[in-house]
Every structure is written in C-alpha cells, then in structure tokens.
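For this view, one protein chain was removed and the others were kept in their places.
When the chains are written out, they are named A and B in that same order, and each has its own residue count from 1.
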Amino acid sequence: MELSYSAKHNEKFIDKFDPRTKLTWYLVMIYYSLSCETALKLCIVLLVGITVSLVLTGSLKQYKVMIMTMLFLGLQMLILQLLFCREGILIYQWGILKIYSEAIPLALTGLLKATIIVFASMQFFTSSSPMDFTLMLMKFKIPYRFAMLVGLSIRFIPLMKDEYMSIIESQTTRGLKMESVWDNIKSIIPTFLPFLYRAVRRSTEVGLAMELRGYGRSKTRTFSSDLSIKNYDIVLIIAMFLLIIISFVCKLLPLAI
Amino acid sequence: MEERLFRTDTKALVGAVILGIVFLIMMQVTGRIDGILDPTLLLFNGTCWSFFTGLIILMYRQPAGIISGLLEAVVAMATAYSPLAFFFLFANTIGSIAYSLVAAKLSMEKLSHHILAQIASNVTGNFCVMLGLITVVHLDWKVALVTSSITTLVATIVAGILTKSVYGALKKSSLI
Partner (left out) sequence: MIAQIRIEKLIFPNEEKPALKNIDFEINKGDFIVITGGVASGKSILLHSITGAIPHYYNAELTGRVTIMGKDIKDMPLNKMSNYVGYMMQEPQNQLVSLNVYEDVAFGLGNLEIPLKEIEQKVKNTLEFVGLKGYENRQTSCLSGGQAQRVVLAGVLALNAPILILDQPTAELDPQGRRELYMRLGQLNKLQNLTIVLVMDRIEEVITYANRVFYMKDGEIAKQYSPKEYYEEKNRHFKERLKHNLPLNAGSSKPKEVIAKVSNTSYQYKNNLGGCEDINMEINKGDFLSVIGLNGSGKSTLAKMLIGLLKPLSGEIKLFGQVLNKKNLAKIRSRTGFLFQNPDYQIFANTLEEEVGFSLKLKGEQKEVMDKKVDECLKFVGLKGYKQIHPQRLSRGQRQLLALASILVSDPEFIIADEPTSGLDENQSYIIMDKLSDLSRKGKTVLIITHDLTMAKNYSNRLVALHNHHIKLDILTRDLDEHLDTLKEIGLNFKNVISFEEV
C-alpha cells in the first residue's frame, strides 16, 4: 500500500500541469467510462488513458498492483453473469443453470468500465504531491485547517501500518494464533482494540502538538509554495470541458429528435 | 442540535484522519478474510465499514465522519485496492451523513438507537454501491439488490452491537 508520488522528483512532464488540470482529465475519463457502452469504445478510452500516463510519467510500473485486483474482479463478474444473466438467447442449459449469449459481452464491458475507473483514479490520486493536493483544495476555498489534513494522512499511514504489525507481533508472543482464516477472525478484537486505543492517544497528542504550534490561529497561513495555473492549463481545462459537453449533447440529440 | 451534528476543533479533525487510517487498515484486514470466505457478499468488509462509519461520528461527529470516509475511499483508489473504491466516495459520504442525522436525534444510549442509526447509513451506503454494481459491473438489479440487502442486514446488526460496546469501552477508558 505504498503511495508513490512521482512529483517528489520534480523532473517529469506530469509535474508541469496544475492539479486542477489533472482533476479535469480524471472527470473526462470517468465520464467516458460511464457513457461508452461498447467494448471497442471502452478499449480505446483505456488505451488513451494508458498512453497519457506513459507519456507523462515514462512508466506504468505503479499500475502493476491493479492487475491482480482486476483479474479477480473479472473472474467474479464472469461467474455472476454466467449464473444470472438473462439477456440474449439461451445457449446452454443444465438443470436450473441457464447460460445466455449476452453473459460474456456484459462481463467484458463491465470489467473494462471498472478497469478504466480504477486506472483513472489511481492515475489522478498519485499524480501530485500531497502539498499540491492541499493547495488545490485551498483554491476551491476549503479552509487550510481541513486542506492540510491531506499531508497529515500521508505522513501517518506508513507509521500506523507498522504499528499494527507490531501489535500483531506483540499479541502472537502472548500465544495468539494467526494461522488459519478462523484464527484471523478470532484475532481481530485483540489486535484491533490496542490499535484503536493507541490511535486515540496518538490523535490526542498530535492534535495538541499542532494546536500549541498555532494551528488554526487565523484564517490563513503562509505556505512554502503556491499553485500558479498556466495558460496552457486553462486552455486544456476548457477544451476538456467542451469535449464532455459536446459528447453529452451528441448523446442526447438523437433522443430529442 | 448543531453541537450534536458538528465538531470542527483540531482534536476532532486530527482524530478523523488518524481514525480514518485505522478504518482503512481494518478494511484491508477484513477484506482479506472476505476474499477467502465470501468474495461477493463482503460481510466482514461491510460490517467493518458500518462499524467505523458509526464509531467515528460518535467520537468526533461531522465533518470528521466525511473526512475519514473520503480518506478511506481515496487511499483505496490510489492503491487500486478495491475495484469498487470509486463508489465508496459516495457511499462513505452519504452513509456518514445519514448516520449522523439519525444519531443527532437520539441519545445513543440504547442498542436500538445504534441499530436505527446503522440502518440509515447501511441502506444509503449500500444503495450507492448497488448502483455501482448495476451501472458499471452490469450486474442484474435483482442480484445486486439481494446481495446488498444481505450485507445491509448483517452489517446493521453486528456493527450496531459493536459500535455500542466499543464506544462504551472507549468512554470507560476515559480516552475520549
């Protein structure tokens, strides 16, 4: 669950864009994943997304984790569609089990749609540094006390994951077994509760430390960097919104006629 | 009414983030169990979701509930952990708001209050995920309705009991 931020190095092409441009691109991808209905169109959308990532970051390595998740989902969807799909013509029957011709195309388009959404989400949420996300939220008029929580979460996720592992270790040395699924279910409470108590203590301390260093003292604060939207960002954002509007209108028009 | 719904002090905001991380890690733990036992129904995941949605609101109210819900959803998306994470964005937000609206009206001292609040968040939250299953995954609406209903039913009862006892233990511990 490591979060990788390419923006850390500040050398890639992707860092030249404002997070707001990236957000609009994310909206475009989501729009198309939901509005396209054929496997071919969805494949094109996915390919465009992948190409953009490849050009802007030079690598697709971070998406590797997606493959297993999507394969597992694909398998599940296939089974569900084979069992329950009632569209198209009946091609096979064995007792109450009926398989219809639309099962496989439906599973495929479903999987493609889900893949595009997962891909685009990962693309967007790993495209900027936590600081850029904070600054973007502030541009959307979200007070800094809320916006800065982005950085705080990224700071504490790895720390708390390690802590949870230590808690598991601690309890296993007391004799708690963690071998079978049943063991795992039984161990939830003795590992979760120390984690919860620790978390509450931690949040109390962190909050106190922050407040005693003036957090929330006034409405604004000085940040070490700022977002400055470039002309090409504005052009891109307008173009992407136009694309969504035109495509939406085109989709509606046949209905209007 | 206002103070039963909202808290915007630093303690609550930081608490939302830290508890949000606990939420996220426990979702992964329960997700692994579901992956083996019931990959479609996601009973453990569903219960874990309802439990945290409730607990965080009882501890820190709003907007803490929404913040930790968004945190869970966003990290699940950024790490491609769950294919349905996109719908968690909506499920977590709406479920959390529904829970806090009910919880603000009740004293939350009886088990029935916890169950009622859980019904509100589970029905709305699972409805969002169900819409996702139908529109994206093209699952038949009847199948989606049945799986969502089973998850809602189990999660409401189990999470209702759990939130009550864990919140009680937390109060007894004088940590909150």
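Heads up, the rule we're going with is that a contact is a pair of C-beta atoms (placed from the backbone, for glycine too) under 8 Å apart; a residue touches a chain by one contact, two chains touch by 3 or more.
Computed from a predicted model, the values in this text were never measured in an experiment.
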Left-out chain, listing which of the shown chains it touches: A, B
Contact with the hidden chain (one of A:G95, A:G175 or A:P254): A:G175
Residue numbers in chain B that touch the chain omitted from display: 10-11, 169, 172-175
Residues in chain A touching the chain absent from view: 130-131, 151-152, 154-155, 158-159, 163, 166-167, 169-177, 189-194, 197-198, 201-202, 204-218, 220-224
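The criterion applied here is as follows: only the chains that are shown with their structure count from here on.
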Inter-chain centre distance, chain A versus chain B - centres from mean C-alpha coordinates, in Å: 18
Touching residues (chain side chain B, partner chain A) in the complex: 8, 10-11, 13-22, 24-26, 28-30, 32-33, 35-37, 39-40, 44, 59, 63, 67, 71, 74-75, 77-86, 135-140, 142-143, 166, 169-170, 173, 175-176
In the complex, chain A residues that touch chain B: 1-3, 30, 33-34, 63, 65-66, 69-70, 72-73, 76-77, 80-81, 84-86, 106-107, 109-111, 113-114, 117-118, 121-122, 125-126, 145-146, 149, 152-153, 156-157, 160-161, 164, 181, 184-185, 188, 192-193, 195-197, 199-204, 206-208, 210-211, 215-216
